[in-house]
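For this depiction, one protein chain was excluded, whereas all remaining protein chains were kept in their positions.
Labels A, B and C are assigned to the chains in the order they are written; within every chain, residues are numbered from 1.
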Amino acid sequence: MSLEIRAGELLALVGENGAGKSSLMNVLYGLYHPDAGDILLDGKPVRFKSPRDAIARGIGMVHQHFMLVPTLTVAENVVLGREPSRWGRMDPERACAEVAATCQRFGFQLDPRARVDSLTVGSQQKVEIVKALHRGAKVLILDEPTAVLTPQESDDLFRVARGLAAQGHTVVFISHKLREVLSVAERIAVMRRGKLVAEVKAAETSASVLANLMVGEGRTGTSVSEPYHPPTGGVVLSVEGLTARTGEGRPALQGVTLEVHTGEIVGIAGVDGNGQSELAEVLTGLRPIEGGQGTLLGGPLRHLTPAEARRRGVGHIPEDRLRRAVVKGMSVEENVSLGRQDQPPFTRGLWLDFAGRRERTRALLAAYDVRPQDPQVAIQGLSGGNQQKVVVARELDTRPKLVVAVQPTRGLDISAVAQVQARLREERALGAGVLLISLDLEEVLALSDRVYVLFEGRVTGTFTRPEFDEQEMGRRMMGADHG
Amino acid sequence: KKEQPAAPAPAAGQQQAQGQAAPPAAKTRKVGLITDVGGRGDNSFNDAGLRGLELWASGKKYEGGKYVTASPEDIQKTLTPDLRALQSPIAPQPIEPLVIQSKSPEDYEPNLQLLVDQGADLSVGNGFMLETAVETVAKRNPSSQFLLIDSPLLDAAAGNKPYTLPNVRTVTFKEHEGSFLVGALAGLVTKTGKVGFVGGMEVPLIKRFEAGYRAGVKATQPKASETLLAVYSGSFDNVAAGKQVAQDLISKGADVIYHAAGADGLGVIKAVEEARAAGKSVYAIGVDSDQSHLAPEAVLTSMLKHVDLAVYEAAKDLAAGKFTSGDRVLGLKEGGVGYAEVRVDFPGKAEALQKVEALRQRIVSGDLKVPASVDEVSSFQVTP
Amino acid sequence: MLELLEALLFSTLDAAPALIFAALGGVLSERAGVVNVGLEGQMRVGAFCAAVAALSMPTPLAVLVGMVAGAALASVHGYLSIRWRSDQVVSGMAINLVAMAGGTFLLEALYSPNGTPPIAQLPRWSLPGLAEVPLLRALSNHPSLAYLALLLPFVFHAVLHHTPVGLRLRAVGEKPHAVATLGLSVAALRWGAVVGGGLLAGLGGAVLSTAVLDRFEQHTPAGLGFMALAAVVFGRWTPLGAFAAALFFSFGNALRIGLASSAPGLLDVIPQGFLLALPYLLTLILLAVQGQRSSAPAALGTPYEQESR
Partner (left out) sequence: MGERWRSAVPSLLSVALALGVCWVAIALTRDAEVAGEAYLQMLYGGLGQWPRFLETGDVGTLTRPLGEAAIKAAILLLTGLSVAVAFKAGLFNIGAQGQMLLGALMAALAGAHLSLPSVLHVPVALLAAAVAGAAWALIAAALKLMRGVHEVISTIMLNWVAVSLVDNWLAVGPLRASVSGGHSISGTAEILPSAQLPRMLGDLSRLNLGFVLALLIALLVWVGLFRTRRGFEIRAAGLGAEAARTAGIAVKQRTAEAMGLAGALAGLAGALLVLGTEFRYPGSLGAPYGFDGIAIALIGNSHPVGVTLSALFFGILRAGGTRMQLLGVHKSFPELIQGLALLFVAGRLVWLTLLRKRRAVAASTEVPRA
């Protein structure tokens, strides 16, 4: 494939998961090596043996996954590899000063002395960008930089990106969010299966055209405008004045009150780090509550364990797939039985029922179009999206009465997103209550019948479908009407 | 084990052994030896047994996995004065050695059996830990001869009472008697009035060394026996531990330190050597073999325990067709224990050695009985 | 009382250097993310090679040979765990076993099972000012390397926290991918740390055969390498922590020995075996009290793979 990137432009790269976007950029950055073909920089062929060469030629990259050392400070992370030193001794003051200067030059608000693991995700993203700029990057590659950011933070980021472009920097960014791609980029390159399939001007295209290009002919993933579904039955979950702490002991939930009924999808909107993760953990028995009370499927919330939550009928799609949802090193069928290893058809008495397990797994893999459809392969042999499908399949297969779905479509491609969303609606239709926690406001809006906005561990707004007001929600998410 | 073997067995066994042994002059006989888990290179007990078999009885040196013929000087070098004075001098016999080192206790039995299978006429179990193994294999192979060092056969079914088998010779030593003499010497040599003892693991055998030593010190320097410092390093294979214990004793003022601690004892000698280098007047007393060569300046003497001689004599008896079974207890009188030549000089050396010699005579003559357990030391008195 | 303390201090300082060096070697390697359970083996070859070399060259030079030998064995571990991304525990255990059996074999093949012939021991330094001062006297008259052992942890600490290479080392143990994306070589950093760790462990071994003893003895180092590993963990993977832990272990041992000799009556009440267990029991109790959560380098034991994210 070949792709041309022009100086001073804002280029977006889009494509389905696994289309090869990250791979291409990693090649540009010298992390991977091309099997064939050349990279031409300013018209001359270059060979990058390692990122060091790429950095030297003014290429900077912000990776899809953070490449920060959490235990080091911002300054240390930024200067790593080009530390200012005197007689072999590192000069921390100069490091901080240099980093502060870079931050100021590009308009970032960061404390160089802060430890990275104490920063919000948005700030960490900024540290990544400062890292690249500090090395004098003229070409800045941003791989899915907005995946974890709030709309406001994303706007911030793009303001910076435009500024950089205006100063003559080249910015290449990868995103799955077509709306922002259309609004920010000047030019858009579309990749499919490792090939460049189109290059279009942002002004001359639309979301549906792009989607078609990405997915290929005949498949689309446009979201239909949803009708409102009023609850069909009683309360499956109600909490009042709920408080809980983070793992580090900071207050995370500070008096949350909410309800979920049978037959509705309730969305939790909010910026990352405002208590969503803890809320999900509390409801699935992974985190003890400190104060307040709640009833979950007819039982108290206090002293809930994951096993008890499952027994009562909670299905849980965790946010951190690799850590929480699948067991690496086990096969797909073993992962399908995880959490249900003590129920038929996965077990018979004390013994595992291999035949039953395989049969059920086969059925699920077929129903969810997981590829490859082999129950015996190791789960880590599946792509991220297919792993996620396995998780969704497993959790919904139990006919849960309450589904706690956290970021269920994170990192999925358009068709997979559509599929997972359809399944959640199906659960609603079947009479389950669904609690959808997502950082993607678009997704929350697309699916939910009611929305609670969470800010600093409190509910700062409640909306019901007919009266969804995106602007107002955004304001509430930022705590605008609050202390 | 079920019951005591039938009474007439001893005589029959001996006859059988002798019958077999009637030698056409220089027929080479195989003698096997099983080390205990300490193995070759322990610088004490096992090395002593191996010396008796390999160097003395068969005139061979073990080098890099092979036997080479040893010169008479090689043998002479290893002889302590008491051995040079033996009536029949130590000389190679028509013996072929066969040595197997054990790596764990459960190997003792199969290893002994292996020696028998390999045609060893006499098999030595070197160490009290091999007691059960010798017992079992000897019963199974009544036509082979066995030598067990450091323990009689014990009948576990009858409260561990000693008994005999017709084809087993056992040799035990009165370590307390030898330890008594080096203790007496220590009492005469100490200037600080404080002496020390370093044991390895706190097993009964080593306690016997301690008891004799304590009694010896008491005989010549009653006050020093009150303040005697006895510490156990907890192992037989940790040089550094032994060194640390000895350093501690030296810092507490002990100026003569006796060890019965296997490889840990090497550390004791090392600590003494270093303390001497730092200007302290301290001595170490070696154990089992003459350990003077490890640090000629620092080793006052060594308590000798002639495991080597016991093995050598058994092999010699076999070669001569005179091997007999039964228990032998070797003390000072029998030449089984003693002390090595005192090569270092100290004020009043001649006088001190005289006193020690006198004590030796009294023990040999039966006039003085050395306590074998620490408990008996307090009531032990040397009548002048 | 003062004398008792002095003796205790002397004994502690005399036994500690080998443990300190090996523990620092462990910290170096593990801070870079490579688990090093092979310290025991590296100490053993260090001790062996130093003793052998000292037979034909000045002892200080032989100590260097011992260090190189330790590093050579560590390189095997490095080759498997860095180049081939093997399980680091497995290859560490493997080099231990090989060094154990191989050392005994070579010792007997080349010299005698009793150990190598004696060598010239490293000299002891008496510090002129201190030799007469009570208590502080205990600081004097140790082998030269003991003073290095007292200094090195602080140097190591300074390097780790105040130099570029220290920063990179800390980073590579926490998040190697971050280091790689900045154009630094993860493999080179880890190799450096593993080889450096081997040099230190080899030095620890060399101390045993050239300063503690004057020969290589067949049982060396008799479990000290595992003790060093414990010191690394106990010291929370920091040079000063490991240093303190090593001193603590040595002190515990010295205390045990000192107790036995200064209070003989005690032994009638408390059995020797119990005293022997005391330092280890104390360690366990302290660990239980302080808790150990999450102080290990985040990437410890995970091989670096470019593709994995």
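Simple rule for what comes next: a contact is a pair of C-beta atoms (placed from the backbone, for glycine too) under 8 Å apart; a residue touches a chain by one contact, two chains touch by 3 or more.
No experiment lies behind these values; they were computed from the predicted model shown.
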| item | value |
| --- | --- |
| Contact list for the unshown chain, restricted to visible chains | A, B, C |
| Candidates C:230, C:257 or C:299 - the one touching the absent chain | C:230 |
| Touch criterion as defined above, residue of B:81, B:162, B:222 or B:296 at the omitted chain | B:162 |
| Sole residue of B:58, B:78, B:151 or B:167 that reaches the chain not shown, by the stated touch rule | B:151 |
| Chain A residues touching the omitted chain (full complex) | 284-286, 305-311, 316, 318, 323-330, 334, 337-339, 341-342, 347, 350-352 |
| Hidden partner interface residues of chain C, rising order | 37, 76, 80-81, 84-87, 89-91, 93-102, 104-105, 108-109, 223, 226-227, 229-230, 233-234, 271-274, 276-277, 280-281, 283-284, 287-289, 291-294, 296 |
| Absent chain, residues of chain B that touch it | 37, 39, 64-67, 98-107, 109-111, 113-114, 117-118, 128-129, 131-132, 140, 150-152, 154, 156-157, 159-162, 172, 201-205, 208, 232, 234, 372-373 |
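Following the convention adopted for this analysis, only the chains that are shown with their structure count from here on.
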| item | value |
| --- | --- |
| Pairwise touch network: line, ring, star, complete, or other | line |
| Pair of chains joined by the greatest number of C-beta pairs in contact | B-C |
| Per Cα centroids, the chain farthest from chain C | A |
| Identifier of the chain whose CA centre is least distant from the whole-structure CA centre | C |
| Computed distance of Cα centres, chain C from chain B, in Å | 37 |
| Chain centre separation (chain A, chain C; CA means) in Å | 45 |
| Shared-contact residues (touching 2 or more other chains) in chain C | none |
| Chain A, residues touching no fewer than two other chains | none |
| Chain A partner contacts - residues on chain C that touch it in the complex | 162-164, 166-168, 170-171, 174-175, 177-185, 298, 306, 309 |
| Residues of chain B touching chain C in the complex | 39-43, 47, 63-65, 196, 202, 229-232, 234-235, 237-241, 243-245, 247-249, 251-252, 263, 266-267, 270, 274, 277-278 |
| Sites on chain A touched by chain C in the complex | 29-32, 50-55, 61, 63-65, 67-72, 76-77, 80-81, 83, 85, 88-90, 92, 131 |
